[in-house]
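One protein chain is absent from this view; the other protein chains keep their places.
Per-chain residue numbering starts at 1, and chain names A, B and C are given in the order in which the chains are listed.
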Amino acid sequence: MMESLPMAAWVLAIPALPAAAWLLLVLGGRRAAPAAPWLATSAAALSALAAWVVFLERPWEGIPGGIWEGPWSWGFFLSSGGDGIAGLRATLSLDAISGALLPMVGTVAFLVHLFSVRYMRTDPRPGPYFAGLALFTASMAGMLLVENLLFFFVFWELMGFCSWLLIGHDSLNPSSPRPEAARAARKAFLTTRVGDLALLLGMVVLWKGFGTLSFTELAAAGGSAGSPPWLLAGGGLLLLGAMGKSAQFPLHVWLPDAMEGPTPVSAMIHAATMVAAGVILLVRSAAFLPDEILLAASVVGALTAFFAGTVALVSADLKKVLAWSTISQLGFMTAAVGVGGPGAALFHLHTHGFFKAGLFLAAGSVILACHHRQDLGGLGGLRRRMPMTWVATLVCAAALSGLPWLSGFHSKEAILSLALDGAALGGLPALTACLLFVAAALTPVYMFRMVFLTFHGEARSTEAREASEDSWLVRLPLAVLTVLAVVSARFWLFPVEEAPASEHWAGVLGTTLALGGVILAGLLFLLPVLSPAAFARFFGPLTGLARERWKFDALYAATFPPLFRLGGRAVDGIDSRLVDGLAHGIGRMAEAGGSAFRKLHRGRIQTYALLTLAGLLLLSVTLLLQGEAG
Amino acid sequence: MSLVAYLVVAALLMVAGLAMVASRRSLIHVLIGLELVLNASALNFVAFDRYSGGGQEGQLAALFVIVVAAAEAALGLAIVLHAYSSKGSIRPDDFRSLGDS
Amino acid sequence: MTGEVLAFSLFSAMAVGGAGLALFHRSAIHSAFALLASFLGVAGLYLNLGADFLAVTQVLLYAGGILVLYLFGLMLVPPEGEAPRPGRRALALVLAAAPVAIFLIAFLARSSWGDPSRLPEPEGTVRGIGLALLTPDGWLVPFEYASILLLAALVGAVHLARRSAPKDDSP
Partner (left out) sequence: MNPGPLSCLILLPLLGAVAQFLPLRRGASRGIAILVSLLCLGLASWCLFIGMDPAVGGMQFVERTPWLPEFGIAWLLGADGLSLILLLLSSLIFFLAYLASWKEKRTPRAYFGLLLLVQVGVHGVFLSGDLFLFFVFWELVLLPMFFLIGGWGGEGRRSAAWKFLLFTLSGSVLFLIALVILGAKAGTFDIAALRELVPGWGGDPGWLGISLPSWIFGLLFLSFAVKLPVFPIHTWLPAAHVEAPTPVSVVLAGVLLKLGAYGMLRVAFPLSPGAFQAAAGCLAALGAFNVIYGAWAAFAQKDFKRMVAYSSIGHMGFFLIGFSALSFSGMAGAGLQLFVHGLSAGMLFLVVGAIQARAGHRHLDRLGGLGAAMPRLHALGLVAIFTSLGLPALAGFPAEALVLFGSWDAFPVAVALSLLGILLTGWFLVGAHRKAFTGPLPRGIGKVVDLGARETLVLAIPAGLCILLGLWPALLLDRMAATLELLRGGFPPLVP
C-alpha cells in the first residue's frame, strides 16, 4: 500500500485533472473564460504526463489477473444488501488494455487542446469549448480506467454528451450562430443513442444472465456459456451499441455530419475518444461474445470499411474525406475483433489515433490558413505555402494507407493477415477478407486524392493562393504527430494476435495494394495521365450512389423523423381529442343536467315561495292519501 | 278545545303568510307574510306543548321564534331600506341578480 | 261550551281575519294594522293555552316592537312601492293557496292526535321559564346565543341602514 499510493495518485490524475479543469471552468463561468485555454491545456498536459508515467511503470504487471486496482471504491447503487446490485462497485482499475491506450489518448488529447488554443482564438465562447474538451478527455480516460460494464457505460454516455456539446458548439455562437451545427449535433446524439440504448438493454440481459458486469468475470463466465439465446441477444445488443458509437454501418450516418464541429473537435472524436469507445467495448467483451456475434461483427466491419471507402473516394470536402476514412478504418477494427484479433484491433486503434489526429489537425491548419475554405475544389497548391502541414499530411496519409515502415503498416497488416487466415473457412469469413482487402486498396486512393488535390497542382481560389502557415501552436502538434505516426508502432505493448500462415502474404499483398493505390491516385490527380471524370463514368451509377452516401442518409431522413413526428401528432390528437374529449364530454353531461335544473332558479324570490306552497300542497295531499291507505 | 283547532288556525295563518310572500308586489308585504308564517309555527309549538302535557319546552321555543322574528324584522327592513336607496324600488321582481337569466 | 271555547273563537277569528286582511288589503299601512290584530289574536290564543308569559311577550314584542319597526319602515319607503292593483296573478295565487289550506286542514282533521282526555290545570309559567332560561342545565346557552344573534342583527341593521342614507345613487 505504501508504494501503491503514489501510483494511485498518478492513475487518478489522468481523469481527475481534466475533470477538475472542467469543474473550475463551469463554476467560474464568464470570469474563467480568459484563463480557459491554458487551464484546460495544462490539465490535459499533466494528464498526458501521468498517462506516460503509468505506461512506463506498468503497475498491472505482476499482479495476478493482470489488473491493478485503486485503493478507493464505493458501492454505486448500494453499499450493501439488496439483490446483488451492491456488487456494482465503482473503482479505478488498470489493465494492459487501458495501459496501452492511455498514452495515445492523453497525448492526442493534449495536442488537440494545444491546437485549439490557436484554432479557437477568435471564438467568443472559449469557456464552454475548453470545458467540453476537458470533460471529453476526462470521460475517455475514465472509460479506460474502469473494468465494469456499468461504469464503462457511464463514461461512454458522457462522451456522447461531450461530442454533442462540441459538435454543436458553433450553433451557440452569439454573433454568427450556425444552425446546421445544432442539427448535426442532434443527429450524432440520437444516432449514437439508438446504439447506447441497445447497449443498456444488452447490459441488463448480461446482468441477468451472468450476475455480474465486471469484464473480467464476464470473460471468465462467458467462455463456458456457449451461445444460449439470451447471450446471443445480449451480445447482439452489445454489438449494436458498439456499432452506434463507432459509426458502423448502418448507424454510421452521424459521423460525417459531425464535421460541423470545430476541426480540433473532429480530431478528438475521430482519433482519441468517442469512436474508439465502440472498438474498446468490443475488445473488452470479445472473450464472452458468442461466435455468431463475432462473425456478425466481422461482416459489419468489413462492409463498413468497404462502403465508407467508396464514399471517401468521391467526397468533395476535405474534412468529409477524413470522416469517411475514419469510418472505414473503424470498420477494419470492428472486423479485426470479429476475426479473432482484439489485440490487432487495439493496435490499429492506437496507430490510427496518432495519424488521424495528425490528418485532422493538418486539415485544421489548412482551414485556418484558407479562412474556413475546405472544399477540395477550392484548394490546391498549398505545398509551398504550408510545408509543415504538407509534410504532416503526407506522412500521416502514408501511414493510414499502410505504406511500409510507417505505423499504419504494422497494424493494418496484423488485421489483414488475421482476415486472410480466417478466409480459409470460406463463406462469410472469405467475404470479410475480400472486402477488407478491397477497402485496403481504396484507402491510399482516397487519401492521396485528398493530399494531391489539397497541396499539389494549382491553387484554385484566392484563399488558397494567399494561405500561409500559422504559428508554433499549429506547427508543434503537427510535428509531434508526424513523428508519432512513424514510430507509434514501436511502443505498443499489448500482445497482437499472430497469423503465421498468412502474415507474409498479407504483408506483400497489402504493400502492393497500398503502393498501387498511391500510384493510381498520382496518375489520376497529380499527373494528368488519367481523367477522374472518365473514371467516374466508368463506374457509372456506382459513383452517383457513392456521392449520395449510398442513400442511407436520405432513407433515414425520409423514414424515421416523419414516422416519429406522425406518431407524435397522432398521440397528441388522441390525447387532446379523444381522451380529453371524453373527460370534457362527461363534464358537459353534468353541465347539461345542471342547466336543466337552473331553469327553475331565475332569481325571483316569489317563485320560490310559490314553489314552497306547491311543495306544501304535495305534502299534504300525499299525507292525506297515505292516511286513507293506512 | 281540541288540539286540531289550534293546528287549523296555525295552518291558516301559515298559508296566508305564504300566499302573501308569493303574491304581494312589495318587499314590505313579503316581510309581513314572513311574520305570519313565524307566528303560525310559534303557535304550533305552544299548542303541542300544552297538549302533550310536558313542561315548557314549546313555550321556550316560541320565545326563541319571537326573538328570531325580531332580528329578522330589523334586518329585513334594513335590507329593504338599503335596496330602496340603491335601486329605487322594492318590488321583489327587480331583485334577481342571483338568477342567471 | 264554555268561556274557553268562546275565547278561542274570538281570538282565532281575530288572528285569521287579521291575516286575511293583511293578505288582501292594498295599502301597506292597513296591512300592518291588520297584522297587529292578528298578533293580538295569537297572543290571546297563547293565553288560552295557558302561556301567560308568552302572551305578554307577544304583545310587547310584536305589537310594541316589531310593528312599530314596520311602521317606521313604511314611513321611509314611499307607498308607490306597491303596484296600483293586486293584479290577476295575485288573485290566482290566493286561489291556489286555498286548496293548500283545505287539504292541510283536511289532513289535520283526519289525523288522530291522541288528545289527552283531561288537560292539567294551567299554572303560572314565569318562574318556570325564568329558571329554564337562566340555569346552565337548561337553556342558558341558547339564550346567550339568542342575545348574540340579536346583537348581530342590531349591528347589521344599523350598518345597512346607515350606508343607505348618505350615499344615494352611486352603486
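Note that in this section a residue touches a chain if its C-beta (ideal position, glycine included) is under 8 Å from a C-beta of that chain, and two chains touch if they have at least 3 such contacts.
Keep in mind it's a predicted model, so treat the numbers as computed, not measured.
Student: Among the chains present in the display, which ones are touched by the chain that isn't there?
Tutor: By the stated touch criterion, the chain not on view contacts A.
Student: From the listed residues A:501, A:583 or A:614, report the one that touches the chain absent from this view.
Tutor: A:583
Student: Just to verify: which one of A:78, A:219, A:391 or A:623 makes contact with the chain not shown?
Tutor: The one listed residue touching the chain not shown is A:78.
Student: Thinking of the whole complex, not just what is shown, which of A:154, A:219, A:287 or A:430 touches the missing chain?
Tutor: Here the residue in touch with the unshown chain is A:154.
Student: Using the definition of touch stated at the top, determine which of A:96, A:197, A:394 or A:428 touches the missing chain.
Tutor: Looking across A:96, A:197, A:394 or A:428, the contact with the absent chain belongs to A:197.
Student: For the chain left out of this view, which of A:29, A:562 or A:593 touches it?
Tutor: A:29
Student: Taking the full complex into account, what residues of subunit A touch the chain not shown?
Tutor: With respect to the unshown chain, the touching residues of subunit A are 26, 29-30, 74-79, 81-83, 85, 124-125, 127-128, 150, 153-158, 161, 164-165, 168, 171-174, 177, 179, 181-183, 185-186, 189-190, 193-194, 197, 200-201, 204-205, 207-208, 564-565, 567-569, 571-572, 575, 579-580, 582-583, 587.
Assume only the chains that are shown with their structure count from here on.
Student: With chain centres taken as the means of their Cα atoms, state the distance from subunit A to subunit C in Å.
Tutor: Roughly 94 Å, centre to centre.
Student: Could you please state the distance in Å, as a whole number, between where the Cα atoms of subunit B are centred and where those of subunit C are centred?
Tutor: Spacing between the chain centres: roughly 7 Å.
Student: Using the average of all C-alpha atoms in each chain as its centre, how far is it in Å between subunit A and subunit B?
Tutor: Spacing between the chain centres: roughly 88 Å.
Student: Name the residues of subunit C that each touch 2 or more other chains.
Tutor: Expected reply: 93, 96-97, 100, 104.
Student: Which residue numbers or ranges of subunit B touch two or more of the other chains?
Tutor: Answer for subunit B, listing residues that touch two or more other chains: 15, 18-19, 22-23.
Student: In their complex, what parts of subunit A are in touch with subunit C?
Tutor: Per the touch definition, subunit A meets subunit C at residues 610, 613, 616-617, 620-621, 623-624, 627.
Student: Where on subunit A does subunit B make contact in their complex?
Tutor: On the subunit A side, the touching residues are 598, 601-606, 609-610, 612-613, 616.
Student: Under the touch definition given earlier, write down the residues of subunit B that touch subunit A in their complex.
Tutor: Of all residues in subunit B, those touching subunit A are 15, 18-19, 21-23, 30, 92-93, 95-101.
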